[in-house]
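Missing here: one protein chain of the complex. Every other protein chain is in place.
For clarity, chains are labelled A, B and C in written order, and residue numbers in each chain start from 1.
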Amino acid sequence: MSEQKKKSGTPLLDELEKGPWPSFVADLKKLAEKKPAVGQLLEQMEQSYETRVNYWTGTVLNLDGYGGGVIARYSDLGKKLPEVAQFHTIRVIEPSGWMYSTAALRELCDISEKHSSGILQLHGMTGDILMLGSDNKTTFEAGEALMQKGWDIGGSGGALRTLACCVGPAYCEMSCFDTLEVTKRLTDHFISYLHRPELPYKFKFKLSGCPNDCANSIQRSDMPIIGTWMDDIRIDKDEVAKFVAEHGEEYVVENVITRCPTKCIHLRKKEIVIENADCVRCMHCINVMHKALAPGKKRGVTILLGGKRTLKIGDTMGSVMVPFMPLETEEDMERLFDLVGRIWEFWGENGMEHERVGEFIERVGLATFLEGVGLEPDPRMVRHPRTNPYIKFEEYTGPQIAGEPKVAPPVLDKENEPRESI
Amino acid sequence: MSEQKKKSGTPLLDELEKGPWPSFVADLKKLAEKKPAVGQLLEQMEQSYETRVNYWTGTVLNLDGYGGGVIARYSDLGKKLPEVAQFHTIRVIEPSGWMYSTAALRELCDISEKHSSGILQLHGMTGDILMLGSDNKTTFEAGEALMQKGWDIGGSGGALRTLACCVGPAYCEMSCFDTLEVTKRLTDHFISYLHRPELPYKFKFKLSGCPNDCANSIQRSDMPIIGTWMDDIRIDKDEVAKFVAEHGEEYVVENVITRCPTKCIHLRKKEIVIENADCVRCMHCINVMHKALAPGKKRGVTILLGGKRTLKIGDTMGSVMVPFMPLETEEDMERLFDLVGRIWEFWGENGMEHERVGEFIERVGLATFLEGVGLEPDPRMVRHPRTNPYIKFEEYTGPQIAGEPKVAPPVLDKENEPRESI
Amino acid sequence: MAAIEQKKMAPRDQGAPNYKEYLHPLMVKNYGKWKYHEKVKPGVIKRVAEGGDVLWVVRAGSPRTLSVDKVRGICQIADKFCKGFLRFTSRANVEFFVDRLEDVEPLVREVRDKLGFPIGGTGNGVTNIVHTQGWMHCNLPGTDALGAVKALMDELYDEFTNERLPARVKISLSCCSINCGGQADIAVNLQHHHPPKINHNNMQICELPKVVAICPVAAIRPATVGSKNSLEVVEEKCMYCGACHGQCPSMEIRDPDTDTLSLWVGGKSANTRGGPSFMKLALWGLPNNPPRWPEVGAAVKTLLRAYKDSAKEYERMGEWIDRIGWKRFFDLTGFPFTKYHIDTYRFARTTFNTSTQVKP
Partner (left out) sequence: MAAIEQKKMAPRDQGAPNYKEYLHPLMVKNYGKWKYHEKVKPGVIKRVAEGGDVLWVVRAGSPRTLSVDKVRGICQIADKFCKGFLRFTSRANVEFFVDRLEDVEPLVREVRDKLGFPIGGTGNGVTNIVHTQGWMHCNLPGTDALGAVKALMDELYDEFTNERLPARVKISLSCCSINCGGQADIAVNLQHHHPPKINHNNMQICELPKVVAICPVAAIRPATVGSKNSLEVVEEKCMYCGACHGQCPSMEIRDPDTDTLSLWVGGKSANTRGGPSFMKLALWGLPNNPPRWPEVGAAVKTLLRAYKDSAKEYERMGEWIDRIGWKRFFDLTGFPFTKYHIDTYRFARTTFNTSTQVKP
């Protein structure tokens, strides 16, 4: 494809070379000079821009022995654009916190340039390094090259997905646990589930070091693990005094005191007083007065379950399964592994195909789910107890999984004693 | 029945003569001395206390030409206790705000004593005067006597129910409209619907003079009508100063400022400042500082729809239909009558038997309901817009009533254009 | 059913009584022109009109179910002190209107001595319990509302005559889970433990389609039992709402052996602060124990004690719990949190805690 043709060939996309924000079109047009597939990719996109029709058809391509991690695409325009007839994406597990040495990044670049189209997406929404543009043959070459350098492939289908976590202790003072380390430990421990589709459907972990949830775990992962603390918020009185002096009391009342969701923080005689038993660890006061206030020292995580987006039943967010547990020692990690194992077992046995764990919980009921995975009901798992009297007491009906009662109710169809009647 | 027998006959009930709270048992035992039916009523109750079984069977008894207002009961123990074999309750429409002259009350007593058991309940949960204990014959005598004195009978079955309202302008300074008068006007205007079952199911109005909702309208009536205002909260600066001096600034911050649901009230330089555009008229600040603050002067009502209790679909509360309208002039009343008429027509035509209006709205959808009754959608009708993308656009599907689409979708089963494919 | 004897009467749509005739003269004069009120003491509120008129309103607790003689006793007092006018509140209390301060105490004394009614029910205390028919009149009750309320008010008497709680406490008590008593800060309600039992012998065939239609979860279907047309309940669908029982007495949902009483907390009608809210299950399994239901009294008192100790001023029951969290609520009251507290009904997901907002 000649320079000439490429230029005139994508007039619509060319519009995206304008403007101050860095242009992927400009970048890829340059790349197209050495990678013809990229030129044809832009041509196909140009046609989509004209017709508002998409030209990719999806299918499944497994890296042998891994079961997933490749998103395979065939072009509907493959006859016209043979270079993109097959144009797959490899999902590569990223380092915790998206931390890199330049050496590592350059390694990825080399592999991408050699075995693929030379396009990287840093990073996919799940967190992976996305390597776009290999065909049925080069996908395996790229995979092999990656693995030889110690990289590993991410998940797809009914499998665990690549984990993601916030920067945590690497530079953030809010962090209440070691997000980077736990992410790596979980990945390595469950790596087989990441590669082989053994679950009813996809399962994502995301880890945030504190309730600010910079990893978006609560709405974008099946198991959000979020740092928190259980003792008192630490207060630096001098810094409080400085803050109050600088901003004034009214500012503090209107921006800190009144914003506390449980009204448990007070400004009394220019000092901050917190009723820690009522504090829900929302982070607001700490965020605003971050030099004066800090999370407590008794730290750990809250574990939730069931976040996902819209498909089928509308968005769900993760909801509390373990209100608080420490996550520091080897035993803590074992407890976490064990919990995950129990959840996958129960969901695995009773979940339907394509049923995310949040959908499953909703179908069988939270209480039944807790019983199934061996967790004690805790009022912190719910906003509030039920508002309706429709309780299925088990003496008579048995717990239900998938709509079937375990125990036949002994009272059904029992005859009343005849009553005296006029 | 002898004194002797009565005493020993109700040992369980007798336990309820003890204790400081006035005892209905003691009162009724006295009444039983002149009203044998009351003695047998207590005997039947005694048996229920022993067995925890109820002995009333319900049926329908209509006052001719009225269609409702009598709750008929037959005793399962009628052979043993013939005096209560038939033991009906007449629902009598109470005066607005449960206001009485002693003359009026005495009239009721006389009728009850003469034609019924002499038991009055002041008042039933819906608001009626309940006259208990007439039989198939005396029910009609009592009804006739009541009507001759100008009283009227309440509702039952698929009919409008007796209205109820708070004391309002009669003594309460919070009142934003004339609850007593509107209650009477609505009753009189729709009196035919109160007497004749022409609706899919029961329909209740309750009216409260302000958002404190002392009539419990929002959760216990199909159409709550609640007073409110749209201009600024009135502030009496001297009384504010007094309150702040008396209680201290911290008290004001912790009990008024931080309790405001929209954080729109401030204490600035010891003065109360309210951002009225953000105020949701929740009454809290006014209630606490009721000498210093008062509802504004541009007054009217918010009209809601759909409150009821648990049966079938769990509790529902009324939800906003008319965010604000004045309710003072004759034209305002006509607008209200008209709105009620439109609602009853649409619900009447499309509602199922035994379907309360709140259940109906939920089944057909709020937007469809609004269209059916001719109300414009207003964001104040909802807490927030939808969180899911599942919109049924009408160009293709038509609005739905009772699950049936009005318009056949033109795109269904349309064939795609064949696409170029590898 | 026995044939019903009827007497022909002409239809008259007379409408509501004319409340205007029943207003105290000071109310007529100051209608809509009241300026402020002041608490004199529990049960006595002073109301001041814009023009300066003063009306004292004295509130007395009533058992609601009254003999005509008791009502006449009330009238006597109103005639003596109130120019013959009085009212009842939305919670069945009686209110007397006094336009001279010196009449307040004598009136209070007569109400206490002659009627035996306590003075109170105002402000931040427990006011009268609203309740339902129970075994006195309804066809559906599993317990007796009247007796249970009497027993409970005996226990709470001092909270009625005092204003020493953090905020108003409204209690309701209902005799079946239909709950004619409504939402309240504390509600006592009957709880069923299993689906309706069907009395196939009594089944009235004519009503079958209606009964089938009323079930919100389509759990009822026609069946042949013995040789008779009858119904059966699909157990795993039924959620014990009792709608069928209201429609057909042979669908018996009550059970004297297994029915218990439940305590619900945090219902609220007022639009104050967070607005109206539904009540939530606090405790189930209280025995239905006439004649004095001591377990109910004990539980309510436990609850009120925790509330009194830990709530802030102006915090209604539900708001208090919202602040301290349900975990501490269960810790403070000692009520067990069980799996049955977790919602299983159609909006269950919306009750999940989808945040890390938890407390120790």
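By our rule, a residue touches a chain if its C-beta (ideal position, glycine included) is under 8 Å from a C-beta of that chain, and two chains touch if they have at least 3 such contacts.
Please read these numbers as outputs of a predicted model, since none were measured by experiment.
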Open item on the list: Based on the whole assembly, the unshown chain contacts which displayed chains?
Closed with: A, B, C
Task: Residues belonging to chain B that touch the chain removed from view - done: 211, 213, 218, 226, 228, 230-231, 261-264, 276-282, 302, 304, 306, 316-320, 323-324, 362, 365-367, 370-371, 377-393, 395-397, 400, 403-405, 408-409, 411-416, 418, 422
Open item on the list: Touching residues of chain C against the unshown chain: what are they?
Closed with: 271, 275-276, 346-347, 349-350, 354-357
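Following the convention adopted for this analysis, only the chains that are shown with their structure count from here on.
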- [ ] Would you kindly tell me how far, in whole Å, the mean C-alpha position of chain C lies from that of chain A?
- [x] 46
Task: Cα-centroid distance, chain B relative to chain C, in whole angstrom - done: 13
Task: Junction residues of chain A - those touching two or more other chains - done: 263, 387-390, 422
TODO: Could you tell me which residues belong to chain C and also touch two or more other chains?
DONE: 2, 177, 241, 278, 345
